[in-house]
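The complex is shown incomplete by one protein chain, all other protein chains being positioned as in the whole.
Then we have chain A:
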Amino acid sequence: MSLPRYAAGRSLLGLGQVAGITAIVFVLTEALPGDAAVVIAGDQPDPARIAAIRADLDLDRPAWQRYLDWLTDLLRGDLGVSLISQRPIVDRLADSAGATLLLAAVTLLVLVPLAVALGMLAARREGGRLDRTVSAVSVALYAVPEFALAILLIAVFGVRLGWLPPTAFGADLLAQPSVLVLPLLVLLARPICTISRLTRAGMIDALRGEHVRHARRLGITGSRLWLRHALPGALAPVVQQLARTTDWLLGGVIVVEAVFVIPGLGTALVDAVATRDIPTVQALCVLVAVTTVLVNLAADLVAFRLAPRIGVVR
């Protein structure tokens, strides 16, 4: 199969996935008890007021009509306006996406070199002291849930010692990068384990593989053998895992955003669901679905390049 054909097929599949997800989300949000009007009315549930809110938000029209209207707008690139604020959703999502994107990019920039290097170091002498140390530490980190690690780091470094800001309250993330340090540590903890373990396993496999043995027979040794001949093959499974991590980061890691007060996509989703702001929930789902499809597509193409056999099998 050629690369372009493969890419085209994957894109079509992705489009179908996005459409399916929006429909499922719409049905599920409709099934939640209480519509936006009841939630907005809160502790003042005067029936006349609820009816007025419902009419104001256009909620008295049948659900399928609202869904179709929304789909039509979407095809025209219009994500609609928030039920709650009546402002264009796209502006608000752009704001939230900025924070999430920045955090994801920084995390990946640190994660990839660090985890791959650790994995390679561990693979140098399988079962050696370094290998065992890296394994023990990374597995231990993996075992701690994000929120627990976050609370611990904040208590020690943010509040007790005062070395780092405990939250990103009102901070401009770019102007005050120190606010990103603690969230970064929390976000790194788990992926560093999976990525380094996969790199290690991949390297050990690759070093034993026919391809590398052949290179050795040709007299290639040392770092050239490792970086040029063993690493690409070892990285193919890593790239797939990295795609999952990227996807997780780009969706906005809700726990981390909440604890560190980073107003990213995860926070936006929580707020939208809490207020039954269905157009915003839908828009976020589309965004996340498109991201997932794109990230996985990119990962597949990279893996295809690194080790064509894997791409074909998939």
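To be clear about the criterion, a contact is a pair of C-beta atoms (placed from the backbone, for glycine too) under 8 Å apart; a residue touches a chain by one contact, two chains touch by 3 or more; residues count from 1.
As a convention for this text, contacts and distances are computed from a predicted model.
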item	value
Complex member absent from the view - protein name from UniProt, among "Succinate dehydrogenase / fumarate reductase flavoprotein subunit", "ABC transporter substrate-binding protein", "Putative transcriptional regulator" or "Cytochrome bc1 complex cytochrome c subunit"	"ABC transporter substrate-binding protein"
Absent-chain contact - pick from A:G119, A:P166, A:G202 or A:G251	A:P166
Contact partner of the left-out chain, one of A:L108, A:L187, A:V259 or A:L306	A:V259
Chain A residues that touch the omitted chain in the full complex	32-34, 38-50, 52-53, 55-56, 82, 84-85, 87, 92, 95-96, 151, 154, 158-159, 161-167, 169-171, 176, 178-179, 258-261, 263, 267-268, 270-272, 274-277, 280
